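A single protein chain has been omitted from the complex, and every remaining protein chain is retained in its original position.
By letter and in written order, the chains are A, B and C; residue numbering begins at 1 in each of them.
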Amino acid sequence: MTALGTIVAAWLFAIGLYGVVTSRNLVHLVVSLSVSQASTYVLLLAVGTRAARPGPPARAVDPVLQALASTDVVVAVVIAALLLALVVQVHKRTGSLDPDALRRLPE
Amino acid sequence: MTVLEAVLLILVAAGGGCVALVRNPLRQAMAASLFGSLLAVLFAVARAPDVALSEIVVGAVALPLMILLALAKIRGGQR
Amino acid sequence: MIGWVAPLPIAVPWAAAALVLLFDRVADRRLTRLLTGVAVAAEVAGAAALLHHAGAHPAVMWVGGWAPVHGVALGISLTLDRLGAGAALGAGVAVAAAVALIPATLEDAGTTVDALLLVLLGAMAGFCLTGDLLTMLVFFELTAVASIALTAYDTGSVAALRSALSLGITSTISAFLGVMGIALIYARTGALNLAQIARAVAADPRPDRVIVLALGLLSAAFLIRAAIVPFHLWFVDTISASPLPVVIVLGGVLGTLGLLGVVRLWPAVSAAAGVPARGVADVLVVAGAATALVGGLLGLGFTAARRRLAFVIVAQTGITLVGAGLLSAGGLGPAILYSAGSGLAVGALACGLAVLDLARPRAGAALLVAGGLAVAGLPVLAPGLALQRLERAARGAGYPWVVPVVALAAAMAGGAVLRMARSSPQGGQPEATRRRVAGAVGIGAVLLVLAVLAGAAGGWTGAAGGWTAAAAAGAAGTAPAAVPITLGGTLVDLLSVAGALLLGSGYGSGFTRRLGRQAAVASTWSAVRRLHDGSIGDAVAWATIGTAAITLALASAMR
Partner (left out) sequence: MSIAGRRAAFLAGAAVLVALLTWGFAGLLPGRPAGPTPRVGDLLASASGPDRHVVDPVALVGLDARSLDALVAAFTVVAAVAGTTLVLRARPDEWAGHALDFATGRRVPPTSDAVRVLGLGLTPPTVLFGLYLVTHGQLSPGGGFQGGVVLAAGVLLIYLAGEFEDLHGLYGDRALERGLAAGAGGTVAIGFLGLAAGPAFLANALPLGRTGDVLSGGTIPLLDVVLGLGIAVGFVALLTTFLHQAIVLRPLGARR
């Protein structure tokens, strides 16, 4: 779990950010962010799993990390909703969802 | 690590790649729902039931639903 | 007694936020405003009491009564030292100024704005007061979530919506980095309490790549929010588009709190993990100096007032990081004083811009000039008195080269503000806004007076002891020392004020015009402008690059 888990975590983090950086659609951009988010859960799981812990074998994943991750999952989706609300409002104002259409050269 | 966990991890990695690389937001919403379900199964198998419960409710249902509603508004405005 | 007071700066604003939302329709608007004001005042009073109480050794209070068992911290601590209490006080003052400025700037603001400001205040106080790494991070994430909608308050402006998205996305990525860093630290030490982490790391002095990677990720997480170059792209856009009361909070304290996170974290663990203190200081001082220079230079280069203000704040954060990054007792004191003074100056500048928006050019320009002199380092106000002391600390820590850099950055930032004042628009004087003008001018003046008072009380930073993560054990750390004001420091100060006056009066603009005609300079400048066009993808790409750079620098400094 530990070795493969950490590799998958690094992959998910990077591919999610790649989606964000190269996105041509704001909805897509916000959803790509949730892929990077998943990498933190996979890492917490890899760290909290039995084999990675010292001491006698425990039954389940470390409760501190479970508490952190299970709360974070719920919080993350509310933040995603807030970002999607901004996206909806952007679309109302500009009629476009292209992140690069929002750019404006500063004075 | 069990074989099942390894297979699930690889599926999660592939699913995450799909979500980030699928460019059509509607298809992406479906991919995100699948990705959330896969994560939930992984957490359940790896004995993190609390996280699995959160993820199945949020990742597989709530988030995709919000994406669909946002897209619905946007489509409505485009016509 | 202190156990009673300690949770109040967090709990009172939150309780008030809940009440404000609850009685939104039932109660009169004046009543909810009063409730907001009382809650902010209570936070300020509570933080002041904690500051007064915190002595050389920090008091530790365990939330829920979960005291350590066999020296292992099971619960969350509130670690009450002067650094944290002072920062919580600063947050309270900034939010008070923001709340007071709302009537002058956002006439139709509803109760939701008050509630969000209160949630933000409680979160900032919690971030300052807790001694638990994970709790720090979740409080910090909440400060971001609460400020997203405040930034986008003007939903009719595309720039406001874009900058709120940029803030939301970069701060979310910052939170991911923080969680990853915490997971690594927990994997290695089994602890989340800062003091216990420090002890666990110190018990095993072998160089440890897990801890080094965790430090890199966590520092990047904090520096993204502090808008250190190259993490500053989202910040410049956000400050340019946010309502002015929000600018006071975002630009005046929230960035500095990111630096507080770094200060709490690094000395606690870096030395034992195999990165020599000098290596850490090198990374921080270079990042701070680069940020100060970029901020000063671009503050002069751009012409829009709001964008200039954003770069001036970036320069100030960079100078604060130089002081904190010296990792010496002598550097931290001036850094604290400087961040307090510069935050107050930012508040005064925001008030000045509000007055200009109300079409009172003379009063607005006066506030901007006073704020500009503060930024430039006039040795009457807190920033100047801090810079005087920073000169000696930098030389003492072996970074003499940073003294002229900081002076130059302060001169350029001050000059940028003075140019803002000079190019302020001329408008009519509609009679209906007299009360609003008086309010904005008054708040700005009060903030400037506070900056003078903070400078006069500059000695207190010397006694701001016991700031390390001494929670479970009460282990003593490096306390900021009193640094005497030297002749050299005063000279540097006066030089930078003179430089700011020269730059502000337009000196050198002919030179820059000639320079701008050269092809190479012109193409570089247009590339710089394009980099700051508010692209969200650019902000994320540069955040990735910066994170990689900081982690790489730390890893290569590893023994």
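Everything that follows uses one rule, which is that a contact is a pair of C-beta atoms (placed from the backbone, for glycine too) under 8 Å apart; a residue touches a chain by one contact, two chains touch by 3 or more.
None of these values were measured; they are calculated from a predicted model.
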Problem set entry | Omitted chain's touching partners, listed by label | A, B, C
For this session: Have a look at C:Tyr186, C:Phe222, C:Phe235 or C:Trp266 and name the one touching the chain we're not showing.
Result: C:Tyr186
For this session: Have a look at C:Ala45, C:Ala438 or C:Leu531 and name the one touching the chain we're not showing.
Result: C:Leu531
Seminar exercise, completed: Among listed residues C:Ala59, C:Met124 or C:Ala146, the absent chain is touched only by C:Ala146
For this session: Could you please point out the chain C residues that touch the chain left off the display?
Result: 3-4, 6-7, 11, 14-15, 17-19, 21-22, 24-25, 61-66, 69, 72-76, 110, 112-113, 115-116, 119-120, 122-123, 126, 130, 134-135, 138-139, 141-142, 145-146, 148-150, 152-153, 155-156, 161, 164, 184, 186-192, 196, 200, 203-204, 208-210, 212-214, 216, 530-531, 535, 537-538, 540-542, 544-549, 551-552, 555
Seminar exercise, completed: The missing chain sits against chain B at residues 49-50, 52-54, 57-58, 61-62, 65-66, 69-70, 72-73, 75-77, 79
Seminar exercise, completed: Hidden partner sits against chain A at residues 2-3, 6-7, 9-11, 13-14, 17-18, 21-22, 46-48, 51-55, 58, 60, 62-68, 70-72, 74-75, 78-79, 81-82, 84-86, 88-89, 92, 100
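Definition applied: only the chains that are shown with their structure count from here on.
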Problem set entry | Between chain A and chain C, centroid-to-centroid distance (C-alpha), Å | 26
Seminar exercise, completed: Expected list for chain A, residues touching two or more other chains, is 39, 65, 87
Exercise. Within the complex, which stretch of chain A touches chain C?
Worked result: 9, 13, 17, 20-23, 26, 29-30, 33, 36-37, 39-40, 43-44, 47, 52, 54, 64-65, 68, 72, 75, 79, 82-83, 86-87, 89-90, 93-94, 99-100, 102-107
Exercise. Which part of chain A faces chain B closely enough to touch in the complex?
Worked result: 1-2, 4-5, 8, 11-12, 15-16, 18-19, 24-25, 27-28, 31-32, 34-35, 38-39, 41-42, 45, 48-51, 59-61, 65-67, 69-71, 73-74, 76-77, 80-81, 84-85, 87-88, 91-92, 95, 97
Exercise. Once bound in the complex, which stretches of chain C touch chain A?
Worked result: 134, 141, 145, 148-149, 152, 155-156, 158-159, 161-162, 164-165, 168-169, 172-173, 176, 179-180, 183-184, 186-187, 190, 192, 240, 302-304, 307, 529-530, 532-537, 540-541, 544
